[in-house]
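Have a look at the structure below, then the notes.
One chain of protein is taken out of this complex; the other chains stay put.
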Amino acid sequence: METVRVGLVGAGFMGKIHTLAYRNAAMLFGSAIPVVDPVVVADFDPVLADRAVRDWGWSRTAATWQEVTAADDVDVIDICTPNDTHVAIALDALEHGKHVLCEKPLALDAHDAHRLCEAARSTDRLTQVGFVYRQWPAVVMARRLIDEGAIGDVRTARARFLLDYNSDPDVAMSWRFDRARAGSGALGDIGSHCIDLLQYLVGPISEVTARMQTFVDRRRRVDGAVADVTVDDQTEILAHFESGASGTILASWAATGHKCDLGFELIGSRGSVRFGWEQSNELQFYDGDDPADRLGFRTILLGPTHPGADDIHTVAGQGLGYNDAFVIAARNTLRDLAAGTTGSIPTFVDGLRVAEVVDAVIEAAAGGSVVPVTRRAL
Amino acid sequence: METVRVGLVGAGFMGKIHTLAYRNAAMLFGSAIPVVDPVVVADFDPVLADRAVRDWGWSRTAATWQEVTAADDVDVIDICTPNDTHVAIALDALEHGKHVLCEKPLALDAHDAHRLCEAARSTDRLTQVGFVYRQWPAVVMARRLIDEGAIGDVRTARARFLLDYNSDPDVAMSWRFDRARAGSGALGDIGSHCIDLLQYLVGPISEVTARMQTFVDRRRRVDGAVADVTVDDQTEILAHFESGASGTILASWAATGHKCDLGFELIGSRGSVRFGWEQSNELQFYDGDDPADRLGFRTILLGPTHPGADDIHTVAGQGLGYNDAFVIAARNTLRDLAAGTTGSIPTFVDGLRVAEVVDAVIEAAAGGSVVPVTRRAL
Amino acid sequence: METVRVGLVGAGFMGKIHTLAYRNAAMLFGSAIPVVDPVVVADFDPVLADRAVRDWGWSRTAATWQEVTAADDVDVIDICTPNDTHVAIALDALEHGKHVLCEKPLALDAHDAHRLCEAARSTDRLTQVGFVYRQWPAVVMARRLIDEGAIGDVRTARARFLLDYNSDPDVAMSWRFDRARAGSGALGDIGSHCIDLLQYLVGPISEVTARMQTFVDRRRRVDGAVADVTVDDQTEILAHFESGASGTILASWAATGHKCDLGFELIGSRGSVRFGWEQSNELQFYDGDDPADRLGFRTILLGPTHPGADDIHTVAGQGLGYNDAFVIAARNTLRDLAAGTTGSIPTFVDGLRVAEVVDAVIEAAAGGSVVPVTRRAL
Partner (left out) sequence: METVRVGLVGAGFMGKIHTLAYRNAAMLFGSAIPVVDPVVVADFDPVLADRAVRDWGWSRTAATWQEVTAADDVDVIDICTPNDTHVAIALDALEHGKHVLCEKPLALDAHDAHRLCEAARSTDRLTQVGFVYRQWPAVVMARRLIDEGAIGDVRTARARFLLDYNSDPDVAMSWRFDRARAGSGALGDIGSHCIDLLQYLVGPISEVTARMQTFVDRRRRVDGAVADVTVDDQTEILAHFESGASGTILASWAATGHKCDLGFELIGSRGSVRFGWEQSNELQFYDGDDPADRLGFRTILLGPTHPGADDIHTVAGQGLGYNDAFVIAARNTLRDLAAGTTGSIPTFVDGLRVAEVVDAVIEAAAGGSVVPVTRRAL
């Protein structure tokens, strides 16, 4: 596969980021990855689809997403629409024999995520869910350290994703605050990244207890009407892993002072590793085998010697940003498409594994006791 | 009260720190506080008691702690013995009409802590439990910020106390690893500081869920025999507060890479405040009312303008250390003794309030569900 | 000017970064800036020029740079070639009535830089020199703080650019280590960024003393021959500013442990501000007017409320990287081209003002005494 023909559904903020990533990947990696052909784009708002053609280089618009998923001249469907539309689009894309890239969360619950996985399993199509952070160089390097045994057995895992853009009670009501359309609030929107990261690094979570809080329980719509917020502003989780490790997860979009504070720490029997997005080009690593008088967390500035973006950096510390995260993900996708494997990208199965934890968390928060994570067979 | 006559029980590490604190307080604060007269000292090991007289300035030894609590020429009993001896000594001291300072934890469980509070309540004696961290300048400043409304309502509270000196499986078995003598492990030893800090800053914890882990479950005694470790190496807690806030607490003495990592963060509706002992002379404060383009956590270096140690610092950032924490606590104790009040020190009641949470945590960890904290009347 | 037709000279690393920037700017800013038409590209190595057409979207190659500067269908010449070729290309471009963007350093010395400025002055063409860091959001925000008086009069200025990629004596000899081709070493390559930043923020440097050091004085060429290194590995400068401020500059590309450590601190009579590239999305600001018990450097995470990239960020702390620096510079260039002004970009005159300081530094280092910076009239 030398050229990948893409159909994009959803031309808002995330559609733009994906488009940028395809274009940059083509330039940065040249012949190492397939060429992207941006064939067709649809959006519920036709103005956005038109903009994508005019300003972003897409070849044509489609009137409906169904036209995109059915298009004969498209290999991959890229889904950047609101959460509650993912399942229908992805199922249809699979039925039309397309590869499917879907933004997270894959579905509103594990039941639907499982349906998608079942549908995908009967094909040889590549699937991906948009967990970009596990593909970030510092995270890939953390995984390398774990795989090499550099921190020993992980005993304790802590993750957080804290932002404060919804601290303000004047933020307008939207579908994100509506459980029917979003599934959950901070939990699904940002906590899902924490869950994916920890499962990627430590393995499956086996049981959880949790508390969910809503700090602003009514918000005004843009049309002036007041509506109930039916999702969590914050979710706190005690998690147990199959490996025996335990940990905590804290997700909040009302955490005053925290701007983009995704992070984790893994404490092992021999060493520890920690990361925070607000210093996203650093990884902190403690090597318990260092000489006794030289023990200490070292701050590794990511660069060309590290996995995940060794083909982007020229010197360490130069700095990658948010947009680069999507360039890296696009490179991985295109590389996997060329190879016909899913070696480096999170697939629908990973999306399901997160959704199963999310379901357990919601149940645990409601019931006040430990809930085992139900794993669905595939 | 111009002179405070002290009897010390326990002349090990903590007895030494207390002695140093009395001496330094006398010099640093001069006539602002009573003079300490170090009258009598006892230890289970008479060699240690002798050393306290020879090297530390105590006037005489006593053969038993009972001689100390009964001594007519003593006003205050300072208890620095292993956890399981606190209750008997403190009760006897109170019965002899002494003021009592007791190292933490006050007792092995809330039942015994309550007995002590009951005993104290019937007297006018001053009691204190050794929670030094809440008296630390940065913590007192955090409390001031909360009291002034600078962070609004606390929504989220996070605390941790992480050390790694028991990561090593070769650390010998001792009473600290024996539930019968220690009550619990990391939970009571260091988690209790987190609980006290959060209750001091956010108010009473009302319910908890928890997980306790033992990473090294057998240790060799110094005599060569192998024994079971019956306490936790790590305890993780989800806590709910009466105020409506929620939070997490993580206590571990096997957290590889963490040397003395006591810390907390309080996230409020208007601002946030955070602290870590490894940078103990700093407090981080986020003021949500700052101009939009100047929002950010500021790093306050503690100094003469801050409460708690304004009479110690000459310039900010000069730096106070661990020993100073006990000097500050001694100053507070002596000041309160002079005033006949307990305005600035944590009393036995605070010790009970922590013990009640510890009991609930142990129960929650065993049962896997939310446990309300049982509060005893006083 | 709705479309800007660009001719690129130099299709190596920097040519790639510029190309990426044009493409991303077009997508990110849409109709707010002119469209870029990548017309023609030349390189001394025709393979690189071909790659630029094949992979990067340039329309055609030219056999020589002279074909590019003379092309009728080009408005702007973008110069990304080695240092010693800048002057000839830029002069020719100006003679052909083109706007000129030139990577730094503008010329090997102030004499040649002045010739360029003279040539540019007689036209109405826009000129730019590639000082991207002064266009970086945190730096623009620092300038805003200074302009608003938030730090009072700048008394002390410190800047550094430290890297260690030439610490290794096995790095091969290249034109960068040859004074005849590079002008100077760390001084011109990276120290020039420090000089530009400080002059942008504090005003003209009026006199300097300096020390230059070469740590590795012989290097092996790729052909095996050994050659003398004739430039500095490190330059240290004491600078005095016209404003009365004084400061230090340290530039080294052999600073073991420092990966991309560009930074500065400005200490003023009312406040201070500091920045380091390794945390490039942060700006630290100390406001001396804060309440006495709340004084401290605050860490501002750059985002949509800050100048310079308010049209890129969606939330603060999301993170911009090295490539984004060039996107921002491209946006500024295109915006200025559309407006016909040079409001937000560093022009050839800024390049000259840096070159004059560089000349003075070299003279001061040779002579061991204070050297005034000679300013050329324009």
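To keep things simple, chains are lettered A, B and C as they appear, and every chain counts its residues starting from 1.
We take it that contacts are C-beta pairs under 8 Å (C-beta built on N, C-alpha and C of every residue); 3 or more make two chains touch, one makes a residue touch a chain.
Predicted, not measured: the structure shown is a model, and the values here were computed from it.
Touching the chain that is not shown, out of B:Asp45, B:Asp217 or B:Glu278: B:Glu278 (per the contact rule at the top). The residue touching the chain not shown here, chosen from C:Asn83, C:Ser192, C:Thr209 or C:Thr299, is C:Thr209.
Touch with the chain that is not drawn comes from one residue among A:Pro46, A:Gly97 or A:Gly296, which is A:Gly296.
By the touch definition given at the top, subunit B reaches the unshown chain through residues 13, 16, 19-20, 23-24, 26-28, 30-31, 51, 55-57, 163, 165, 259-261, 277-282, 301, 303, 314-324.
On the side of subunit C, touch with the chain left out of the figure occurs at residues 151-152, 155-156, 158, 162, 167, 209-211, 213, 215, 234, 236, 238, 240, 246-248, 250, 252, 254-258, 267-272, 286, 288, 295, 297, 368-370. Mapped onto subunit A, the interface with the missing chain covers residues 141, 144, 285, 287, 290, 292-301, 305-306, 316.
We adopt the following convention: only the chains that are shown with their structure count from here on.
Distance between Cα centroids is largest for the pairing of subunit A with B. Where subunit B touches subunit C, the two copies mostly use the same residue numbers: shared numbers make up over half of all numbers in play.
With centres computed from CA atoms alone, A is the chain lying nearest the middle of all the protein shown.
Separating the centre of subunit A from that of subunit B, both taken as means of CA atoms, is a distance of 42 Å. With each centre defined as the average position of its C-alpha atoms, the distance from subunit A to subunit C rounds to 35 Å.
Here the spacing of subunit B and subunit C, counted between their Cα centres, is 54 Å. Residues of subunit B in contact with two or more other chains: 295, 297.
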